[in-house]
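Note that one protein chain of the assembly has been removed; the remaining protein chains are unaltered in position.
Our next item is chain A:
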Amino acid sequence: MKKLLENRNLSGWLMVSPLAVVLLVFLLMPIILIVIVSFWRATEFSIIPAFEFDNYEFLFGSSVTYKVFYNTFKYALITWAFTLVIGFTVAYYLAFHIRSLTWQVALFLVCTIPFLTSNIIRMISWIPFLGRNGIANTTLMSWGVIDEPLEWLLFSDFSVILAFVHLYTLFMVVPIFNTMMRIDKSLIEAARDAGANGAQILWNVIIPLTKPGIMIGTIFVVTLVMGDFITVRFMSGSQSANVGRLISNDIALLQYPSASATAIVLLASVLITIGILLRFVDIRKEL
């Protein structure tokens, strides 16, 4: 028995077995099942095992598909740009401009707490701001900037991206802050001694060293936005769609095979995106 436990592979697997079981039953098997069901046929009331490519043919033959995929990537790209700029700035401020560790931790917590509250509530809370008679419109009108309420504030691409940035900037702040805190401060002093100014230090020292954090944040934000279906539905007032919504609409109509086919294509595009991003960073080393 003792000899058995000393076997590294066996004791390793013994320890990760609960994890492996959960991932097997609730991740791997569901994915495999989705792949299988994506070849099935659906009638109005039930789904029938089959092996046909109709779901995919329909998916790739419809112009709607290309439009929602375009939307999905558009949201991901724009949200990524905003969260990166905001997240980097906030992390940079916390890591290099706040001098005591206590304050760093305190301000970091201030940024983290909203992440631990409900996403749906945080989405709802934009309504009084952006609505036709909301705070933004009434303020702008009282300042005389606009004469009548702006219609595009709520239930538009603008509000969708605003909500994404609001919900997910933290996923940029945390990894970037984490990598920045590990930068040896003497490197920055050396750069300054060598005559670099603030902008040069930022561009030539800090940004290159922060790249792993930026990549991890990017992976989080891109996958969260690409896989989303609720923010787009809620914040666009059901006026625009991304792939996630396409899937959830199919599910609501009990069209599981076509939902599955769409889900597989979505998963493939997310994994390809991640695969490309992972070429630039070794996640395990950077934690």
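By our rule, a contact is a pair of C-beta atoms (placed from the backbone, for glycine too) under 8 Å apart; a residue touches a chain by one contact, two chains touch by 3 or more; residues count from 1.
Here is the rule we use: contacts and distances are computed from a predicted model.
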So which of "Peroxiredoxin", "Cell shape-determining protein MreC", "Imidazole glycerol phosphate synthase subunit HisH" or "Inner membrane ABC transporter permease protein YdcV" is the UniProt name of the chain that got left out? "Inner membrane ABC transporter permease protein YdcV"
Have a look at A:34, A:140 or A:196 and name the one touching the chain we're not showing. A:34
For the chain left off this view, which of A:63, A:133 or A:186 is in contact with it? A:133
Residues of chain A in contact with the chain that isn't shown? 8-9, 11-13, 15-16, 18-20, 22-23, 25-31, 33-34, 37, 86, 89-90, 92-94, 97, 99, 107, 109-111, 113-114, 116-122, 124-129, 131, 133-135, 138, 166, 169, 178, 198, 219, 223, 226-230, 234, 244, 247-248, 251, 256, 259-260, 263, 266-267, 270-271, 274, 283-284, 287
